[in-house]
Structures are given as C-alpha cells and as structure tokens.
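Can you keep this structure in mind? I'll have questions shortly.
All protein chains of the complex are present and in place, except for one that has been dropped.
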Amino acid sequence: MAYTLRELADAVGATLRGKGEAEIDAVAPLDRAGPRHVAYCAQARYRGLIAKSQAGALILHPDDGDVFPGNRLLCDDPRGAFARIARLLHPPGAIEPGRHPSAVIHESADVADSASVGPHAVIEAHARVGHRVFIGPGAVVGEGCVVGAGTRIEARAVIMRDCVIGERCVISPGAVIGGEGFGYARDAQGRWLKVPQLGRVVIGNDVDIGANTTIDRGALGDTVIADGVKLDNLIQIAHNVQVGEHTAMAGCVGVAGSAVIGKRCLIAGGAGIMGHITVGDDVEVTAMSFLKSSVTGPGRYSSSLPAADADLWARNLGRFRHLDELARRLRRVEHMIKQILSGGRH
Amino acid sequence: MAYTLRELADAVGATLRGKGEAEIDAVAPLDRAGPRHVAYCAQARYRGLIAKSQAGALILHPDDGDVFPGNRLLCDDPRGAFARIARLLHPPGAIEPGRHPSAVIHESADVADSASVGPHAVIEAHARVGHRVFIGPGAVVGEGCVVGAGTRIEARAVIMRDCVIGERCVISPGAVIGGEGFGYARDAQGRWLKVPQLGRVVIGNDVDIGANTTIDRGALGDTVIADGVKLDNLIQIAHNVQVGEHTAMAGCVGVAGSAVIGKRCLIAGGAGIMGHITVGDDVEVTAMSFLKSSVTGPGRYSSSLPAADADLWARNLGRFRHLDELARRLRRVEHMIKQILSGGRH
Partner (left out) sequence: MAYTLRELADAVGATLRGKGEAEIDAVAPLDRAGPRHVAYCAQARYRGLIAKSQAGALILHPDDGDVFPGNRLLCDDPRGAFARIARLLHPPGAIEPGRHPSAVIHESADVADSASVGPHAVIEAHARVGHRVFIGPGAVVGEGCVVGAGTRIEARAVIMRDCVIGERCVISPGAVIGGEGFGYARDAQGRWLKVPQLGRVVIGNDVDIGANTTIDRGALGDTVIADGVKLDNLIQIAHNVQVGEHTAMAGCVGVAGSAVIGKRCLIAGGAGIMGHITVGDDVEVTAMSFLKSSVTGPGRYSSSLPAADADLWARNLGRFRHLDELARRLRRVEHMIKQILSGGRH
C-alpha cells in the first residue's frame, strides 16, 4: 500500500520539504531505509545517522531539518508522526469472521457473527463476545466474561470467569486475567486458610496487556485497569489493585495487592510497587526501583542501583554494611573538633 | 445461601453482640457493605472506616468492639474468622464430573469417574487423576503424572511427565510444573552442553501455585514443594529446590537451584533466593530483597531499598560510589585528631 509523501505529510500535519510526489511503501530504520522507505529520528543518540541515511524521506524535528539533504517531513513530534504514518502504511490485517470447527463455544455464550474464533479456543457459558473480536488459537474466555468490540484475545490467553474486557484491547499470548488473588488467613500453627476471592478484573477500553502477564481478580471488590493503560510482558498485578488511565508499565513490574496507581504514570521495567499504597497521577518510577510508600504526583522516584565493576562494588558494599557505625564515628569526630576549637580538651 | 448471625458466630467461635437472628447473605468490604453483608477489620489503617460502616455485622477484635454500634462478631483473629465465614457464605462451585468430548485422554491414563476434564485438555499415557480432580480447558497432564484427589489444574496449566501433585492443590492458569531444569556444562569455547534433567517435581497436599509460575524438575533428585505451601504468580522455582511446609511466597520471587527453604517462611514479592543456600524455618525476607547466604531461623532479612525522590537518590548514589574512599578519609581524620589531642603534631 503506497502513499505519496504529500499524502503522508497531510495525514500527520507535517511540513513537507522535497518531492511531494515521491512514493513511500513502508517504514524502515534510519540506517537501513531505502528510496521507497520513510524513517524517523527522535533520539539524540541516533542523530549521527541522519546525514548518511538512504531513506526516501525522513521525519525530523525542525531543528534537525538541515542535516538531511533529501525529502523531509518536519514536525514537533517525529515519533508520534512516525507512529501514525506506520499505521497507515502497515494497517493490521483484517480479521476473518467465523468460528473454527475445533473451537468449543458453549451454547449459552453470545458471540457476535463478526467475531473470529480460532482453533481450539474455548468460550464458556454466558460469555459475551462483541463485534470484530479476535479470539486466538487455544484462548479461553471463561464463564460470564464480557469482551468488548474490536478486542484481540491472543493465542492461549486465559480470561477467567466474570471478568470484563473493554473495546479495542489486546490481551497478549499467555496472559492470565482473573486468576485467584493471593489471599490467606494464617492460623496459630502457621497454616494458611484461603480467603475466597469474590471480585472480578475489570479492564477499560484501549488497554494492552503483555505476554504472560497476570492480573488477579479482586478479593471483595474488583481489580480495575482503566482506559488506555499499557502493560508490558511478565507483569504481576495483584488483587484489588487499581491502575489509572493511560498509565504504562514496562516488563517484569510487580504491583502488590490493593495498591492504587494514578493516571499517566510511567513504571519502568523490573520495578516493584508495595501493597496498600496510593500513587498520584503523573508519577514516574525508574527501572528496578521499589516504591514502598504512598507518593503524590507529579514526581520521579528511584532506588535504582546501577551495576559497577564487581570488585569496586564489593568494597563499597562492605562499607555500606557499617554505614551506621561510620556515621556515629563522624559525629564523634565533629564533637571532638568542636572541643578542640573551644580549647576545652587540650 | 443465607446464614443467621448466630450460626456464623457459632461456626467460628466468636462472641455475638447484637441480633443473632439477623440474616447474612454475603461478605463485603467495610466501606461498601450493606445490611445483609458481613465485613471485617483487622488492619489499623482501615479502623477509621468502622464507625461509618453500613454492614449488617462486623467481625472485630474485642478492642475495637465499642467503635461500632451495630451487630458484631468479636474474636481475637478477625481475618481468620472472616476467611472461614466467607467460605461458608461463598462455597466453591461443585465440579461436574465427566470428560468433555474434545479432551484427549490416553487410553492408558487412569482418570477417576468423579473427575472433571475440560475442553481441549490433554492427559497423557499412564497418568493417574484422582477423585473430584478438575482439569481445566487446555490443561496438559503429562505422561506418568499423578494428580491427587480434589486438586484443580486450571486452564492451560502444564504438568510435565512423571510429576506428582498432592491432594486439594490448585495449579493456577498457565503454570508450568516440571519444565527442564537449567543445567549445562560449559566447554573451553564457552559453549553449553545440556545436562539431562532426570528428577521430577513432587508437590504435597494443600499447595497453591500461582498463574504462570514455573517450577523446574530436579536434575538428579526431585524438586520438592511440601504440604501447605502457597506460591503466588510469576514465581520461578529452579531445579532441586526444596520448599518447607506452609511457606508462602508472593509474586515475582525467584529461587535459584538447590536452595533449601524451611517451614513457615514468608518471602515477599520480588525477592530473590540464591542457589545452594539453606534457609531456616520461620525466616522472613522483605520485598525486593536478595537473600544471598544461608540463614538460620527465625529471623527477618532485608535488602529492600525504598525509592526516594530521583534527584536526592542520585546525589546519595553518587556518594555511595565513593563510600570506600569516604570511609578511608574518615579513618585519616580520626587519626589526625588523635594526634592533635596527644599534642604530637602541632
């Protein structure tokens, strides 16, 4: 599907420099794009590649506009323009309505004719599957679940009973939505008694859930993922958690039970969020950090420890283990100097 | 299923204050319970909600008994009583015995008539599946596996060959029990030669395994999960690990190979346990900590780093990188002061 450069410029509101009639077939990386490709540069670290690019056109910030002699689309947000152009040039394949004969669909389930149900998929009793929903091979939609129009439940994802998924969501392969929350009471002998997990998972519209990510159902109320949230792979969301609109979390994040996370937060990879805390809107947590207490937003929080040469690390760590003692020694030194200066001791 | 308050009080041995004939249908959260609901309060942080609760009855510690004017069930362990009452009011659904026609069950497998085998489940040769076992949609029970009575193997969980699962366990969706251990020998060129993983995973009774959690089979001996252990989602248990009775681990914990963990331990979310170490009974490890060496129990161990404002964090981290140097400077200062005080230098 080819577009002229002028069509692309108009579609994203960019300023065109160069030949508007040039045809573009595809997007490509800056350093591998050819004459019928469009590429972009939005990160300073890759700016050195601009001048040498063989791309048919580049999407650039006006500040970088002079670096490239070829066709350019200039705009304030090159990455955003690139995303929209990439979606024009590479639209998602249309889904094929129908039900694979090997799919097992309960007679009480309500599945739209426009939905696509793949081989070995299972749709349980009373589930409702909306228009143009894609149910991938081996996916399971549990009893009483609701899946909104245009959503994709990818291969082998599992939605457990009574959960609600909004419209235009993507539930990636292997994700588990609505597993039992981890709730137990402990007796005097240390044995665990399971607390029934009676809530659901309720997911809004335009939410993406990554591969093998797990979101547990609520204990009493629901676990709630608001509109526009994006979760990467291998994330754990515990029972009763609430995640606000347009918040994004990168891979391997863990959120403990009953945490309430605000809107537009950015939780970087490997971070952990303590249970029962409240995180304000527009809070950023850096990679591998542990947010242990409630914070108001906006703000940026970190406990990232960048790796160093292992020997140096070991030496500093050895000191860290005696940091309390070191601080006490410093206090003593300060006190003695004070006495020296006052002439009181020598 | 309604109970009177007196029936509930008797069932859990609580002291009844109020109308014993009041009928209760369901459990609910403290702040959303209505007149036919029972709620509880066991955490100080939620105590402020007691007085305003609209619940038909509250389960409270005797110390909180006067705060609420309505019906009360007083007991020393409100959470435990709540768990037992919730199980009375919300019993798990009965499983429907039978085999879905799409399930693939090897002719040599021994599956109890009272078991329920869901759509697209696979039960391989010589597997033994006990009374009232639930095998969810798409679950796989490998060759020679044994699954004890009353256990649930949820949707798409996989039990690989020869593993043993006890009675009344729950293996959550997507969990993988008995994958190959990560064992290799390295040659002089840095290439890896796989060491056959010949052991099994042996899981006791009343064990819960979370969604997408993985437990690898032993290399020579078995990986062993003892009775009553509770593992949350996305946990990795490597080959040859032993986990003692009633130990609980929260989400995203990783346990490296051949670690031996005692009874009644509590491993909080995101923690890592080093391989080949021994952890005593009743050891607690805090969230996101790294237990690197053997410890005896009981005890509480931590290397949690709570996130701080990112700028402050960066400043302290900058100092940390020079901590060894800082400690040497302090020592020099102490030495100089000693000399000053002894009159030896000035």
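When the chains are written out, they are named A and B in that same order, and each has its own residue count from 1.
As a convention for this text, contacts are C-beta pairs under 8 Å (C-beta built on N, C-alpha and C of every residue); 3 or more make two chains touch, one makes a residue touch a chain.
In this text, all values refer to a predicted model and were calculated from it rather than measured experimentally.
Within the whole complex, the absent chain has one touching residue among B:G18, B:G204, B:G228 or B:G272, and that is B:G272. Within the whole complex, the absent chain has one touching residue among A:F82, A:F182 or A:Y301, and that is A:F82.
When the whole complex is considered, the residue among B:V176, B:I209 or B:A250 that touches the unshown chain is B:V176. The residue touching the chain not shown here, chosen from A:G20, A:P97, A:P173 or A:G299, is A:P173. Within the entire complex, the positions of chain B that touch the omitted partner chain are 102, 104, 120, 122, 124, 138, 140, 142, 156, 158, 160, 174, 176, 179-180, 182, 184-187, 189-196, 198, 212, 214, 216, 220-221, 234, 236, 238, 252, 254, 256, 272, 274, 276, 284-286, 289-293, 299-306, 308, 312, 315-316, 318-320, 322-323, 326, 329-330, 333, 336-337, 340, 345-346. Listed by residue number, the positions of chain A touching the unshown chain are 26-29, 32, 45, 77, 79-80, 82-84, 86-87, 90, 92, 100, 102, 118-120, 136-138, 154-156, 170, 172-174, 208, 210-212, 228, 230, 232-234, 246, 248, 250-252, 263-264, 269-270, 282, 287-288, 304-311, 313-314, 317, 320-324, 326-327, 330, 333-334, 337, 340-341, 343.
What we mean here is this: only the chains that are shown with their structure count from here on.
Look at where the CA atoms of chain A average out and do the same for chain B: the two points lie 25 Å apart.
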